[in-house]
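Excluded from the complex is one protein chain; the other protein chains are retained at their positions.
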Amino acid sequence: MSNQTIMKNVTSAPEFRLLVIAISVFVLMSVLSPDRFLSSQNLTSMAFQFPEFAILALAMTLAMMTGGIDLSVVGIANLSAVVAAVILTTFTDPAMPAAQSALWLTLAVVAALCVGALAGVTNGALIAFFGLPPILATVGSGLVFTGFAIAMTGGSAVMGFPGTVALIGNAQIFGLPVPLILFAILAVVLHLILTRTAFGLRVTMYGANPLAALYAAVDINRMLLKVYVIAGMFSSVAGLIIMSRANSAKADYGSSYLLLAVLIAVLGGVNPYGGYGRVIGVVLAVLSMQFLSSGLNMLQVSNFARELIWGALLIFVMVINTQALASLRDGFGKTVK
Amino acid sequence: MKRWLPKDFWTRNETLVAGVIVLFCIIATLSDPRFLTITTVSDLLRAAIVIGILAVGAMLVLVSGGIDVSFTAIAVFAMYTSTVLSLAIWPDMPWPLIFVIAVCLGALLGAINGFFIAFLKLPTLIVTLGTLSVFRGFLLTFIGSQRISDLPPAMRDFSRGVLARGTTEAGNFYSIPWAALALLFVIVLTWFILHKTMLGRSIYAIGGSVESARRVGVNVKWTQFFVYVYVGALAGLAGIIHGSVGRMADPFSLVGLELSVIAAVVLGGARLIGGYGTLTGTLLGVALIVIVQNSLIVVGIPTTWQSVTIGLLILLGTGVPAYRAKQEAARAG
Partner (left out) sequence: MSSERDAAFIDLRAITKRYAGVTALQDVDFTVQPGEAVCLAGENGSGKSTLIKIISGVEPATEGTIRIAGQEHAVLNPRISAAAGVMVIFQDFSLFPNLSVAENIAFATQLSTRERFFKPAATRQIARKALDRIGVEIDLDARVETLPVAQKQLVAICRALASEAQLIIMDEPTTALTEKEVRRLQGIIRMLKEEGVAVIFVSHKLAEVLDVSEKVVVLRNGKKVAEGPASEFNTQSLTYHMTGRDVPDVTPRTRRADAETLMHVNGLSKAGSFEDINFELKSGEVMGITGLLGCGRTSVAKALFGLVAPDRGTITLAGQTVPTGDPQAASRARIGYVPEDRLTEGLFLSQSILRNVAIGRLDAHTSGGFLNMNGLLAEATEWLQRLKVKAPDVQAPVQSLSGGNQQRVALARWLSRAPRVLILNGPSVGVDVGSKADIHDIIRDLASQGIGIILISDDLPELLATCHRILVMRDGRITDTLEGGTVTEEELAHRLAS
């Protein structure tokens, strides 16, 4: 009896549907193109491809949990990468010993993370202290961050890094791509933050009802600052991965990632009005997207068709989810009246 | 006593934006006396036509309480598809017919948005994010992804048509294209709908309070549906003008502009919560964005700082009223 209800709870969760979707896409692609889709080469290349936008989706998830949104993630990623790139190109040269360039790389990474944190403080302050709607605050700040990156580089790519830079984006540890490891770490960290810390619980509760959070004496301003700082630093990590994989930094890299990040978060079951979201859902959404796009690639489907399918998938999932919501609401309404 | 100025004149976004524009023009004229000439004005006007039409549409959506980010994709879709269609079936198709096809295509795509938003009640941001990808993906996959510079001759004729042209005494050339009439037409039509029809008032009413609108008997679904169809049609018009004037059907253009256009509308005083937004404000917002995009260099700011400037303007333009409202709320207790 209770097992049944637990099963029912599990199967009715949006994450379960995503699991089904992820598995079916995987199976479908494996069947359609078994030798190529399941080849270790393809699996590895997928593992290198998705972490950069998946990490941006994690940042978006956190912002959306509060009922906000962070449209500046790509701007932050590129600004961080440009700052790191400028440090690297200014202070290192390819002839430099690896130990020395690793030191500079560390410094560049720290600088990039600081840029992310600072950008996050800016967003958080605009939203918490000045009361801007998150959409507008981050559209504006995103333009400013991108603008700084353009102003610093004159709009062209910064390149000429020491070989150590490839560590972040192209290396493997124990056969696992470094970007994948970074994504896994950040996903686990975010999961723990959201479910096991006071801050995470406050984020969820605030997203569910901001006014009640105020009356429950939650320090909302500090919480929002933290949310956007974390989102900013996650974006910086994504920026560094992009920089390493492209072996250059540019103000307009990854411009399609912004919508992709929003799309993945919503696909992953995060409520865009706040109050609900689970990292596992976002991870499953990322995997579905990657399987789909890589499988379509195998099938010679153009990049553009992928965009079409992503958009259709998003709307499809929303239709399913909200119809579930609507019937839920009706049921609730009846018991109340 | 009749009030000459609205009571909230000094606190309105329109006033703020107009002030910034005037200030910009003064500084620009001081640093370069050639700035304030008919040449500059006609250049800016030309640059503002497409963004202006898109912005009017975006404003309407904001007033109704929604948000639309797919209109740039609709514009490109309508422009490219109608061009391809015309080249395929009747290359000598007169331009009005091509325009009508583009507008209808836009309205059709808008109806898709409207269906999901008005009838399935999905959140507008998510729906239009999705359709942005769908429209663009469909266009590039099934219709074409090559730039077409060999436009139907009628479209080139349209782009050559001017209302006025001439040369200033200083020898600078200026021209005002036919397309300016389209912007004017859109403004007048939208003004008429918003202020002279019950439909327009219903759009404001829905933006003010959906629940109240439903209670007094507004047909909320169809009104919302209309908004998205109308916005789609405007986007189709903007798209085909963009293609004609630019003399190129580029399936990769326009998309990416949507947030800037919405920002221009919000700068002009429209609010994301719905119910507020004026044509004057929208046009002022567009004017400011266009001036910054085109003339920043005149006041001594390098073009590479254009993005930063627009970003700061958006933060200021939305931050000042937001902060004021916050203070007000704190004072009221």
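The first chain written gets the first letter, and so on, giving A and B; residue counts start at 1 in each chain.
As a working rule, a residue touches a chain if its C-beta (ideal position, glycine included) is under 8 Å from a C-beta of that chain, and two chains touch if they have at least 3 such contacts.
Bear in mind the structure is a predicted one, so any value in this text is a computation, not a measurement.
When you scan A:Ala208, A:Ala246, A:Ile280 or A:Val319 for touch with the missing chain, the hit is A:Ala208.
Note that of B:Thr11, B:Ser31, B:Thr168 or B:Ser212, the residue touching the chain absent from this view is B:Ser212. Of the candidate positions A:Ser45, A:Thr197 or A:Ser255, contact with the hidden chain is made by A:Thr197. Touching the omitted chain from subunit A are residues 192, 196-198, 201-202, 204-205, 208-209, 211-219, 275-276, 332, 334-335, 337. Residues of subunit B in touch with the missing chain: 195-202, 204-205, 207-209, 211-213, 215-218, 275-276, 330-333.
Assume only the chains that are shown with their structure count from here on.
Averaged C-alpha coordinates put the centre of subunit A at 30 Å from the centre of subunit B.
Residues of subunit B touching subunit A in their complex: 67, 116, 120-123, 125-127, 129-141, 145, 256, 259-260, 262-263, 266, 272, 302, 304-312, 314-315, 318-319, 322-323, 325-326. The residues of subunit A lying in touch with subunit B in their complex are 71, 126, 130-133, 135-137, 139-148, 150-151, 154-155, 255, 259, 262-263, 266, 272-273, 302, 304-312, 314-315, 318-319, 322, 326.
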